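Step one of this worksheet: look at the structure below.
Only a part of the assembly is drawn; its chains keep their places, and the rest are absent.
Chain naming follows the written order as A and B, and within any one chain the residues start at number 1.
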(Lines give C-alpha, C1' and ligand atoms only; values in the text may rest on other atoms or scores of the structure.)
Protein backbone atom coordinates (compact mmCIF):
# COMPACT_ATOMS: atom_id res chain seq x y z
CA UNK A 1 0.00 0.00 0.00
CA UNK A 2 1.65 3.21 -1.10
CA UNK A 3 1.70 6.37 0.94
CA UNK A 4 0.74 8.25 -2.21
CA UNK A 5 -2.68 6.68 -2.05
CA UNK A 6 -3.38 8.62 1.10
CA UNK A 7 -4.90 12.03 1.18
CA UNK A 8 -2.93 14.83 2.78
CA UNK A 9 -5.35 14.79 5.70
CA UNK A 10 -4.63 11.12 6.28
CA UNK A 11 -0.91 11.61 6.03
CA UNK A 12 -1.05 14.44 8.51
CA UNK A 13 -3.23 12.43 10.85
CA UNK A 14 -0.78 9.53 10.65
CA UNK A 15 2.04 11.92 11.37
CA UNK A 16 0.36 13.26 14.50
CA UNK A 17 -0.40 9.79 15.75
CA UNK A 18 3.10 8.51 15.11
CA UNK A 19 4.45 11.48 17.00
CA UNK A 20 2.13 10.70 19.88
CA UNK A 21 3.12 7.05 19.92
CA UNK A 22 6.78 8.03 19.90
CA UNK A 23 6.28 10.15 23.03
CA UNK A 24 4.08 7.59 24.79
CA UNK A 25 6.80 5.04 24.16
CA UNK A 26 9.30 7.46 25.72
CA UNK A 27 11.36 7.24 22.56
CA UNK A 28 12.73 10.71 23.12
CA UNK A 29 15.71 10.53 20.83
CA UNK A 30 13.42 9.78 17.94
CA UNK A 31 11.11 12.51 19.16
CA UNK A 32 13.69 15.18 18.48
CA UNK A 33 13.95 13.90 14.90
CA UNK A 34 10.41 15.14 14.26
CA UNK A 35 11.67 18.73 14.28
CA UNK A 36 13.55 20.83 11.77
CA UNK A 37 16.91 22.18 12.88
CA UNK A 38 15.49 25.65 13.31
CA UNK A 39 12.26 24.50 14.94
CA UNK A 40 10.50 26.65 17.45
CA UNK A 41 8.74 24.63 20.13
CA UNK A 42 6.58 26.07 22.89
CA UNK A 43 4.22 24.70 25.49
CA UNK A 44 2.18 27.75 26.35
CA UNK A 45 -0.95 28.53 28.33
CA UNK A 46 -4.10 29.44 26.49
CA UNK A 47 -4.12 32.56 28.65
CA UNK A 48 -0.78 33.81 27.32
CA UNK A 49 -1.47 32.63 23.78
CA UNK A 50 -4.83 34.39 23.53
CA UNK A 51 -3.50 37.59 25.08
CA UNK A 52 -0.46 37.64 22.79
CA UNK A 53 1.96 37.31 25.70
CA UNK A 54 5.15 35.60 24.54
CA UNK A 55 6.16 33.71 27.68
CA UNK A 56 5.71 29.95 27.52
CA UNK A 57 6.10 27.27 30.17
CA UNK A 58 8.63 25.60 27.91
CA UNK A 59 10.38 27.38 25.04
CA UNK A 60 12.89 25.87 22.65
CA UNK A 61 14.64 27.80 19.91
CA UNK A 62 16.02 25.20 17.55
CA UNK A 63 16.86 21.55 17.68
CA UNK A 64 19.66 22.01 20.20
CA UNK A 65 17.32 23.19 22.90
CA UNK A 66 14.87 20.42 22.05
CA UNK A 67 17.61 17.84 22.46
CA UNK A 68 18.67 19.47 25.70
CA UNK A 69 15.14 18.97 26.98
CA UNK A 70 15.53 15.28 26.20
CA UNK A 71 18.85 15.16 28.00
CA UNK A 72 17.31 16.82 31.05
CA UNK A 73 14.31 14.54 31.04
CA UNK A 74 16.26 11.33 30.60
CA UNK A 75 19.51 11.97 32.44
CA UNK A 76 19.31 14.97 34.69
CA UNK A 77 16.12 15.98 36.38
CA UNK A 78 14.66 14.55 39.57
CA UNK A 79 10.95 13.82 39.24
CA UNK A 80 8.39 11.30 40.22
CA UNK A 81 8.27 8.36 37.81
CA UNK A 82 4.99 7.90 35.97
CA UNK A 83 3.39 6.76 32.74
CA UNK A 84 2.23 9.39 30.29
CA UNK A 85 -0.39 8.70 27.68
CA UNK A 86 -1.58 11.04 24.97
CA UNK A 87 -4.76 11.14 22.93
CA UNK A 88 -4.87 13.20 19.76
CA UNK A 89 -8.06 14.08 17.95
CA UNK A 90 -9.52 16.50 15.43
CA UNK A 91 -6.38 16.67 13.35
CA UNK A 92 -6.89 19.43 10.86
CA UNK A 93 -5.06 20.85 7.85
CA UNK A 94 -5.58 24.58 7.97
CA UNK A 95 -3.52 25.57 4.93
CA UNK A 96 -1.08 24.03 2.53
CA UNK A 97 1.31 26.14 0.52
CA UNK A 98 3.77 24.03 -1.41
CA UNK A 99 5.78 22.14 1.15
CA UNK A 100 4.57 24.19 4.06
CA UNK A 101 1.50 23.05 5.93
CA UNK A 102 -0.39 24.79 8.67
CA UNK A 103 -2.07 22.20 10.81
CA UNK A 104 -3.44 21.52 14.23
CA UNK A 105 -5.06 18.98 16.52
CA UNK A 106 -6.56 18.56 19.95
CA UNK A 107 -4.57 16.72 22.60
CA UNK A 108 -5.20 15.13 25.98
CA UNK A 109 -2.38 14.06 28.29
CA UNK A 110 -2.98 11.65 31.14
CA UNK A 111 -0.47 10.61 33.72
CA UNK A 112 -0.45 7.53 35.93
CA UNK A 113 1.69 7.70 39.04
CA UNK A 114 2.94 4.56 40.76
CA UNK A 115 0.93 4.94 43.94
CA UNK A 116 -2.29 6.72 43.10
CA UNK A 117 -5.02 7.15 40.54
CA UNK A 118 -4.36 8.51 37.03
CA UNK A 119 -5.15 12.13 36.39
CA UNK A 120 -5.66 14.43 33.47
CA UNK A 121 -2.45 16.41 33.30
CA UNK A 122 -3.03 18.71 30.36
CA UNK A 123 -5.36 19.30 27.46
CA UNK A 124 -5.39 21.72 24.59
CA UNK A 125 -4.57 22.17 20.97
CA UNK A 126 -1.57 22.23 18.70
CA UNK A 127 -0.94 25.13 16.35
CA UNK A 128 1.75 23.91 13.98
CA UNK A 129 3.74 24.62 10.89
CA UNK A 130 5.01 21.49 9.18
CA UNK A 131 7.29 21.09 6.22
CA UNK A 132 7.37 18.12 3.92
CA UNK A 133 10.38 15.88 4.29
CA UNK A 134 10.28 13.10 1.69
CA UNK A 135 7.35 10.87 2.54
CA UNK A 136 6.81 12.46 5.86
CA UNK A 137 6.97 15.83 7.60
CA UNK A 138 8.94 17.78 10.12
CA UNK A 139 7.71 20.30 12.60
CA UNK A 140 9.02 23.77 11.96
CA UNK A 141 6.89 25.45 14.60
CA UNK A 142 4.75 24.00 17.31
CA UNK A 143 2.70 25.88 19.84
CA UNK A 144 1.15 23.36 22.21
CA UNK A 145 -1.49 25.57 23.81
CA UNK A 146 -2.92 24.17 27.02
CA UNK A 147 -6.40 25.11 28.18
CA UNK A 148 -5.82 24.31 31.83
CA UNK A 149 -5.51 27.42 33.94
CA UNK A 150 -2.64 25.95 35.91
CA UNK A 151 0.01 23.31 35.37
CA UNK A 152 -0.66 20.32 37.60
CA UNK A 153 2.34 20.50 39.99
CA UNK A 154 5.06 20.58 37.31
CA UNK A 155 5.57 20.21 33.60
CA UNK A 156 7.98 17.49 32.55
CA UNK A 157 6.07 15.76 29.76
CA UNK A 158 6.64 16.92 26.20
CA UNK A 159 3.49 16.98 24.11
CA UNK B 1 -7.45 10.61 60.29
CA UNK B 2 -4.65 12.67 58.84
CA UNK B 3 -2.37 14.57 61.15
CA UNK B 4 -4.43 17.63 60.42
CA UNK B 5 -7.58 15.93 61.58
CA UNK B 6 -5.88 14.66 64.68
CA UNK B 7 -4.85 18.21 65.46
CA UNK B 8 -8.38 19.43 65.05
CA UNK B 9 -9.40 16.76 67.54
CA UNK B 10 -6.77 18.07 69.96
CA UNK B 11 -4.76 14.87 69.91
CA UNK B 12 -1.70 16.93 69.12
CA UNK B 13 -0.80 20.04 71.04
CA UNK B 14 0.30 22.95 68.89
CA UNK B 15 3.46 23.65 70.87
CA UNK B 16 6.73 24.38 69.19
CA UNK B 17 9.55 21.95 70.07
CA UNK B 18 11.84 23.09 72.86
CA UNK B 19 14.88 23.10 70.61
CA UNK B 20 13.59 26.27 68.93
CA UNK B 21 14.21 27.05 65.26
CA UNK B 22 16.46 24.02 64.72
CA UNK B 23 13.30 21.93 64.76
CA UNK B 24 10.14 22.39 62.68
CA UNK B 25 7.09 20.39 63.74
CA UNK B 26 5.28 18.74 60.85
CA UNK B 27 1.91 20.08 61.99
CA UNK B 28 2.64 23.55 60.68
CA UNK B 29 2.33 21.99 57.23
CA UNK B 30 -0.96 20.19 57.83
CA UNK B 31 -3.13 21.97 60.35
CA UNK B 32 -6.06 23.95 58.97
CA UNK B 33 -6.10 25.89 62.22
CA UNK B 34 -2.53 26.99 61.67
CA UNK B 35 -3.33 27.75 58.05
CA UNK B 36 -6.22 30.00 59.01
CA UNK B 37 -4.10 31.73 61.64
CA UNK B 38 -1.36 32.35 59.07
CA UNK B 39 -3.82 34.04 56.73
CA UNK B 40 -5.13 36.25 59.52
CA UNK B 41 -1.67 37.12 60.86
CA UNK B 42 0.16 37.51 57.57
CA UNK B 43 -1.96 37.85 54.44
CA UNK B 44 -4.94 39.62 55.96
CA UNK B 45 -2.74 41.20 58.65
CA UNK B 46 -0.07 43.86 58.54
CA UNK B 47 1.50 42.77 55.27
CA UNK B 48 1.68 44.09 51.76
CA UNK B 49 0.44 41.50 49.29
CA UNK B 50 1.44 41.42 45.66
CA UNK B 51 -1.56 42.07 43.42
CA UNK B 52 -0.11 42.93 40.02
CA UNK B 53 1.89 45.15 37.77
CA UNK B 54 0.85 48.67 36.94
CA UNK B 55 1.26 47.89 33.24
CA UNK B 56 -1.59 45.37 33.51
CA UNK B 57 -3.97 48.30 33.91
CA UNK B 58 -3.35 50.36 30.79
CA UNK B 59 -6.33 52.72 30.98
CA UNK B 60 -9.28 54.00 32.97
CA UNK B 61 -11.71 51.13 33.56
CA UNK B 62 -9.02 48.47 33.27
CA UNK B 63 -9.12 45.75 35.88
CA UNK B 64 -7.29 42.58 36.77
CA UNK B 65 -8.16 39.84 39.21
CA UNK B 66 -5.62 38.90 41.88
CA UNK B 67 -5.49 36.42 44.73
CA UNK B 68 -4.64 36.95 48.37
CA UNK B 69 -4.67 33.40 49.66
CA UNK B 70 -8.09 31.97 48.96
CA UNK B 71 -9.62 35.41 48.41
CA UNK B 72 -9.94 36.94 45.00
CA UNK B 73 -9.67 40.69 44.69
CA UNK B 74 -10.05 43.07 41.79
CA UNK B 75 -7.43 45.67 41.02
CA UNK B 76 -8.80 48.62 39.05
CA UNK B 77 -7.67 51.87 37.52
CA UNK B 78 -10.11 54.75 37.76
CA UNK B 79 -10.55 57.70 35.45
CA UNK B 80 -7.99 59.71 37.41
CA UNK B 81 -5.45 56.98 36.87
CA UNK B 82 -5.61 55.94 40.50
CA UNK B 83 -5.33 52.25 41.31
CA UNK B 84 -7.69 50.53 43.74
CA UNK B 85 -7.98 47.05 45.18
CA UNK B 86 -11.42 45.74 46.20
CA UNK B 87 -12.75 42.35 47.13
CA UNK B 88 -14.40 40.37 44.32
CA UNK B 89 -17.57 40.03 46.36
CA UNK B 90 -20.84 41.88 46.21
CA UNK B 91 -22.05 43.61 49.36
CA UNK B 92 -25.54 42.32 48.67
CA UNK B 93 -25.25 38.54 48.54
CA UNK B 94 -21.55 37.68 48.05
CA UNK B 95 -21.72 37.23 44.29
CA UNK B 96 -18.41 37.38 42.50
CA UNK B 97 -18.26 40.58 40.48
CA UNK B 98 -16.19 39.06 37.70
CA UNK B 99 -14.94 35.66 36.60
CA UNK B 100 -12.27 37.04 34.34
CA UNK B 101 -8.54 37.45 34.75
CA UNK B 102 -8.56 40.95 33.34
CA UNK B 103 -10.58 43.27 31.18
CA UNK B 104 -12.26 46.60 31.14
CA UNK B 105 -15.37 47.63 33.03
CA UNK B 106 -17.86 49.43 30.83
CA UNK B 107 -18.55 53.01 31.85
CA UNK B 108 -16.03 52.63 34.66
CA UNK B 109 -18.61 50.84 36.78
CA UNK B 110 -18.49 47.42 38.39
CA UNK B 111 -21.93 45.87 37.95
CA UNK B 112 -22.87 42.76 39.88
CA UNK B 113 -24.35 40.11 37.59
CA UNK B 114 -26.98 38.95 40.07
CA UNK B 115 -29.05 42.07 40.88
CA UNK B 116 -26.96 44.73 39.21
CA UNK B 117 -25.78 46.63 42.26
CA UNK B 118 -23.33 49.05 40.73
CA UNK B 119 -20.04 50.16 42.22
CA UNK B 120 -17.40 52.70 41.29
CA UNK B 121 -13.84 51.57 40.58
CA UNK B 122 -12.94 52.26 44.21
CA UNK B 123 -15.70 49.93 45.39
CA UNK B 124 -18.18 52.52 46.62
CA UNK B 125 -21.80 51.61 45.95
CA UNK B 126 -23.22 54.04 43.42
CA UNK B 127 -26.63 52.72 42.46
CA UNK B 128 -28.91 49.75 42.17
CA UNK B 129 -31.99 49.10 40.06
CA UNK B 130 -35.24 50.16 41.67
CA UNK B 131 -33.42 51.76 44.59
CA UNK B 132 -36.41 54.02 45.06
CA UNK B 133 -38.91 51.38 44.02
CA UNK B 134 -41.13 50.81 41.05
CA UNK B 135 -44.71 50.04 40.28
CA UNK B 136 -45.88 50.48 43.82
CA UNK B 137 -42.95 48.81 45.52
CA UNK B 138 -41.14 51.12 47.92
CA UNK B 139 -37.61 50.08 46.92
CA UNK B 140 -34.90 50.06 49.55
CA UNK B 141 -35.69 51.29 53.07
CA UNK B 142 -35.11 54.94 53.74
CA UNK B 143 -32.40 54.16 56.27
CA UNK B 144 -30.33 52.15 53.82
CA UNK B 145 -26.98 53.91 53.64
CA UNK B 146 -25.07 53.21 50.44
CA UNK B 147 -21.85 54.19 52.18
CA UNK B 148 -22.15 51.17 54.45
CA UNK B 149 -22.52 48.76 51.56
CA UNK B 150 -19.56 49.21 49.29
CA UNK B 151 -17.11 46.52 48.24
CA UNK B 152 -14.46 45.90 50.86
CA UNK B 153 -11.52 48.04 49.89
CA UNK B 154 -7.84 47.40 50.57
CA UNK B 155 -5.08 49.99 50.90
CA UNK B 156 -3.07 49.98 47.71
CA UNK B 157 0.39 51.24 46.88
CA UNK B 158 2.61 51.16 43.82
CA UNK B 159 6.38 51.15 43.83
CA UNK B 160 8.51 50.76 40.73
CA UNK B 161 5.53 49.63 38.70
CA UNK B 162 4.47 46.88 41.10
CA UNK B 163 1.14 47.04 42.93
CA UNK B 164 0.75 45.95 46.56
CA UNK B 165 -2.31 45.83 48.79
CA UNK B 166 -2.96 45.42 52.49
CA UNK B 167 -6.08 44.84 54.56
CA UNK B 168 -4.88 46.82 57.56
CA UNK B 169 -4.92 50.51 58.15
CA UNK B 170 -1.85 50.36 60.37
CA UNK B 171 0.42 48.32 58.13
CA UNK B 172 3.65 50.36 57.89
CA UNK B 173 4.45 51.99 54.59
CA UNK B 174 5.57 49.58 51.91
CA UNK B 175 9.11 50.90 52.21
CA UNK B 176 9.22 50.38 55.97
CA UNK B 177 7.61 46.98 55.54
CA UNK B 178 10.29 45.85 53.09
CA UNK B 179 13.02 47.33 55.25
CA UNK B 180 16.74 47.07 54.60
CA UNK B 181 16.29 44.89 51.48
CA UNK B 182 14.73 47.83 49.63
CA UNK B 183 17.82 48.53 47.50
CA UNK B 184 17.57 45.02 46.11
CA UNK B 185 13.94 45.72 45.26
CA UNK B 186 14.83 49.02 43.65
CA UNK B 187 17.66 47.45 41.66
CA UNK B 188 15.05 45.63 39.54
CA UNK B 189 12.15 48.08 39.89
CA UNK B 190 14.22 51.11 39.18
CA UNK B 191 11.75 53.35 37.42
CA UNK B 192 12.03 51.83 33.97
CA UNK B 193 8.54 51.00 32.82
CA UNK B 194 7.71 47.31 33.08
CA UNK B 195 6.36 45.11 30.33
CA UNK B 196 4.33 42.00 31.08
CA UNK B 197 5.69 38.91 29.32
CA UNK B 198 3.22 36.36 30.59
CA UNK B 199 2.07 34.05 33.37
CA UNK B 200 2.92 30.49 34.26
CA UNK B 201 0.72 29.05 36.97
CA UNK B 202 1.10 25.85 38.94
CA UNK B 203 -1.25 24.20 41.37
CA UNK B 204 0.79 22.28 43.89
CA UNK B 205 -0.52 19.66 46.34
CA UNK B 206 1.45 20.74 49.39
CA UNK B 207 1.57 23.40 52.06
CA UNK B 208 2.75 26.77 50.79
CA UNK B 209 5.53 27.05 53.38
CA UNK B 210 7.35 24.15 51.78
CA UNK B 211 7.76 26.44 48.83
CA UNK B 212 8.81 29.32 51.02
CA UNK B 213 11.24 27.08 52.94
CA UNK B 214 12.70 25.80 49.70
CA UNK B 215 13.57 29.32 48.57
CA UNK B 216 15.27 29.84 51.94
CA UNK B 217 17.22 26.62 51.54
CA UNK B 218 20.48 27.25 49.74
CA UNK B 219 21.64 23.84 50.99
CA UNK B 220 19.44 21.85 48.61
CA UNK B 221 20.31 23.95 45.60
CA UNK B 222 23.67 22.36 45.00
CA UNK B 223 22.46 18.86 45.82
CA UNK B 224 19.06 18.49 44.21
CA UNK B 225 19.67 20.66 41.15
CA UNK B 226 22.34 19.36 38.78
CA UNK B 227 22.08 22.41 36.58
CA UNK B 228 23.10 24.91 39.22
CA UNK B 229 26.59 23.63 40.07
CA UNK B 230 27.17 21.92 36.71
CA UNK B 231 26.90 25.18 34.80
CA UNK B 232 28.27 27.27 37.64
CA UNK B 233 25.14 29.38 37.97
CA UNK B 234 26.18 29.38 41.59
CA UNK B 235 28.11 26.92 43.69
CA UNK B 236 28.97 26.17 47.29
CA UNK B 237 32.44 27.51 46.65
CA UNK B 238 31.16 30.64 44.90
CA UNK B 239 30.10 34.04 46.07
CA UNK B 240 26.65 33.40 47.61
CA UNK B 241 24.79 35.34 50.30
CA UNK B 242 21.57 34.64 52.16
CA UNK B 243 20.65 37.65 54.26
CA UNK B 244 17.68 37.68 56.61
CA UNK B 245 16.13 41.16 56.84
CA UNK B 246 13.30 42.68 58.86
CA UNK B 247 13.96 40.22 61.70
CA UNK B 248 13.70 37.23 59.38
CA UNK B 249 10.47 38.28 57.68
CA UNK B 250 12.06 38.87 54.28
CA UNK B 251 15.25 37.26 53.03
CA UNK B 252 17.61 38.46 50.31
CA UNK B 253 19.69 36.08 48.21
CA UNK B 254 22.37 37.33 45.88
CA UNK B 255 25.16 35.52 44.18
CA UNK B 256 27.80 36.64 41.74
CA UNK B 257 27.83 34.86 38.43
CA UNK B 258 31.34 33.74 37.41
CA UNK B 259 31.36 31.96 34.07
CA UNK B 260 34.65 30.29 34.92
CA UNK B 261 33.40 28.71 38.13
CA UNK B 262 31.86 25.70 36.40
CA UNK B 263 35.27 24.50 35.22
CA UNK B 264 37.06 24.40 38.58
CA UNK B 265 37.19 21.32 40.80
CA UNK B 266 38.14 21.21 44.47
CA UNK B 267 37.24 19.58 47.78
CA UNK B 268 33.88 21.32 47.71
CA UNK B 269 32.87 19.95 44.35
CA UNK B 270 33.97 16.49 45.53
CA UNK B 271 30.95 16.48 47.82
CA UNK B 272 28.53 17.13 44.97
CA UNK B 273 27.33 13.83 43.58
CA UNK B 274 25.23 15.64 41.02
CA UNK B 275 28.44 16.76 39.33
CA UNK B 276 29.24 13.17 38.49
CA UNK B 277 26.49 13.00 35.92
CA UNK B 278 27.85 12.88 32.42
CA UNK B 279 25.93 15.00 30.02
CA UNK B 280 26.35 18.12 27.97
CA UNK B 281 24.04 20.74 26.53
CA UNK B 282 23.75 21.31 22.81
CA UNK B 283 22.77 24.91 23.25
CA UNK B 284 24.36 26.70 26.19
CA UNK B 285 22.49 29.94 25.70
CA UNK B 286 20.03 28.85 28.36
CA UNK B 287 22.70 28.67 31.09
CA UNK B 288 25.06 31.37 29.93
CA UNK B 289 24.64 35.03 30.74
CA UNK B 290 23.12 37.08 27.92
CA UNK B 291 24.18 40.49 29.20
CA UNK B 292 25.11 41.99 32.53
CA UNK B 293 22.15 44.36 32.81
CA UNK B 294 22.92 45.74 36.23
CA UNK B 295 26.66 45.86 35.86
CA UNK B 296 27.16 43.65 38.91
CA UNK B 297 27.07 40.19 37.28
CA UNK B 298 24.72 39.13 40.02
CA UNK B 299 21.65 36.92 40.23
CA UNK B 300 19.11 37.55 42.97
CA UNK B 301 16.04 36.27 44.72
CA UNK B 302 14.30 38.37 47.35
CA UNK B 303 11.47 36.86 49.31
CA UNK B 304 9.08 39.68 50.21
CA UNK B 305 6.97 37.76 52.67
CA UNK B 306 4.27 36.50 52.63
CA UNK B 307 3.35 36.68 48.99
CA UNK B 308 6.34 36.82 46.69
CA UNK B 309 9.83 35.95 45.69
CA UNK B 310 11.21 38.58 43.36
CA UNK B 311 13.77 36.97 41.16
CA UNK B 312 16.31 37.78 38.52
CA UNK B 313 18.30 34.89 37.07
CA UNK B 314 20.39 36.12 34.19
CA UNK B 315 17.87 37.87 31.93
CA UNK B 316 14.78 36.19 33.36
CA UNK B 317 12.76 38.47 35.63
CA UNK B 318 9.82 37.17 37.57
CA UNK B 319 7.66 37.70 40.57
CA UNK B 320 6.89 34.30 41.97
CA UNK B 321 3.54 34.72 43.63
CA UNK B 322 2.84 32.18 46.40
CA UNK B 323 -0.91 31.77 46.85
CA UNK B 324 -1.94 29.52 49.74
CA UNK B 325 -5.23 27.75 48.95
CA UNK B 326 -5.57 25.35 51.88
CA UNK B 327 -3.25 23.75 54.41
CA UNK B 328 -2.30 21.21 51.79
CA UNK B 329 -2.47 23.11 48.48
CA UNK B 330 -0.97 26.23 47.06
CA UNK B 331 -0.79 27.96 43.75
CA UNK B 332 2.53 29.21 42.48
CA UNK B 333 2.01 31.90 39.91
CA UNK B 334 5.00 33.13 37.92
CA UNK B 335 4.62 36.68 36.68
CA UNK B 336 7.28 37.20 34.03
CA UNK B 337 8.17 40.69 32.90
CA UNK B 338 10.80 42.83 31.26
CA UNK B 339 11.21 46.52 30.63
CA UNK B 340 9.04 48.41 28.21
CA UNK B 341 12.04 49.48 26.17
CA UNK B 342 13.58 46.01 25.85
CA UNK B 343 14.59 45.24 22.30
CA UNK B 344 13.61 41.99 20.64
CA UNK B 345 16.86 40.22 21.46
CA UNK B 346 16.48 41.15 25.10
CA UNK B 347 12.96 39.77 25.23
CA UNK B 348 14.15 36.59 23.58
CA UNK B 349 16.83 36.26 26.21
CA UNK B 350 14.28 36.78 28.98
CA UNK B 351 12.15 33.99 27.57
CA UNK B 352 15.15 31.77 26.97
CA UNK B 353 16.51 32.13 30.50
CA UNK B 354 13.04 31.53 31.85
CA UNK B 355 13.58 27.89 30.84
CA UNK B 356 15.60 27.69 34.06
CA UNK B 357 12.56 28.55 36.13
CA UNK B 358 8.77 28.20 36.00
CA UNK B 359 6.74 24.98 35.90
CA UNK B 360 9.18 23.17 33.65
CA UNK B 361 12.32 25.06 34.58
CA UNK B 362 15.55 23.08 34.59
CA UNK B 363 15.91 24.26 38.18
CA UNK B 364 12.48 25.20 39.44
CA UNK B 365 10.58 22.15 38.24
CA UNK B 366 12.67 20.06 40.63
CA UNK B 367 11.76 22.35 43.52
CA UNK B 368 8.02 21.95 43.12
CA UNK B 369 8.40 18.27 42.36
CA UNK B 370 10.35 17.58 45.53
CA UNK B 371 8.19 19.60 47.89
CA UNK B 372 4.96 18.07 46.61
CA UNK B 373 6.14 14.66 47.74
CA UNK B 374 6.82 15.80 51.29
CA UNK B 375 3.12 16.32 51.97
CA UNK B 376 2.03 12.65 52.30
CA UNK B 377 4.67 12.11 54.97
CA UNK B 378 3.85 15.20 57.02
CA UNK B 379 0.16 14.31 56.74
CA UNK B 380 0.86 10.96 58.32
CA UNK B 381 3.66 11.59 60.81
CA UNK B 382 3.95 13.92 63.78
CA UNK B 383 7.63 14.56 63.10
CA UNK B 384 10.29 17.20 63.74
CA UNK B 385 12.42 18.46 60.88
CA UNK B 386 16.05 18.91 61.82
CA UNK B 387 17.41 22.26 60.69
CA UNK B 388 21.02 22.34 61.80
CA UNK B 389 23.18 22.75 58.72
CA UNK B 390 25.57 25.61 59.30
CA UNK B 391 24.94 25.56 63.03
CA UNK B 392 22.00 26.70 65.08
CA UNK B 393 22.09 30.44 64.49
CA UNK B 394 19.90 32.76 62.45
CA UNK B 395 22.48 35.16 61.10
CA UNK B 396 23.24 35.91 57.46
CA UNK B 397 25.23 33.16 55.77
CA UNK B 398 27.72 33.73 53.02
CA UNK B 399 27.58 30.24 51.61
CA UNK B 400 24.93 28.06 49.98
CA UNK B 401 25.51 25.29 52.51
CA UNK B 402 23.48 26.63 55.39
CA UNK B 403 19.99 26.43 56.75
CA UNK B 404 20.34 29.63 58.73
CA UNK B 405 17.79 31.50 56.59
CA UNK B 406 15.20 28.84 57.45
CA UNK B 407 15.99 29.22 61.13
CA UNK B 408 15.80 33.00 60.80
CA UNK B 409 12.41 32.78 59.15
CA UNK B 410 10.96 30.43 61.76
CA UNK B 411 12.21 32.64 64.58
CA UNK B 412 10.16 35.42 63.03
CA UNK B 413 7.24 33.09 62.30
CA UNK B 414 6.94 31.76 65.84
CA UNK B 415 6.89 35.25 67.25
CA UNK B 416 4.19 36.48 64.86
CA UNK B 417 2.11 33.31 65.14
CA UNK B 418 2.54 33.22 68.89
CA UNK B 419 3.76 29.61 68.80
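A few comments on the model shown:
Basically, a residue touches a chain if its C-beta (ideal position, glycine included) is under 8 Å from a C-beta of that chain, and two chains touch if they have at least 3 such contacts.
Treat the numbers as computed from the prediction; the structure is a model and nothing was measured.
Though each chain kind is drawn just once, the whole complex in this file has A x3, B x3 as its copy formula.
Everything that follows uses one rule, which is that only the chains that are shown with their structure count from here on.
With centres set at the average Cα position, the gap from subunit A to subunit B is 31 Å. Within the complex formed with subunit B, the residues of subunit A that make contact are 43-45, 47-48, 51, 53-65, 67-68, 71-72, 75-80, 149-156. Residues 101, 196-205, 224, 226-227, 277-283, 285-286, 331, 336, 347-348, 351-352, 354-355, 358-360, 362, 365-366, 368-370, 372-373 of subunit B are the ones touching subunit A in the complex.
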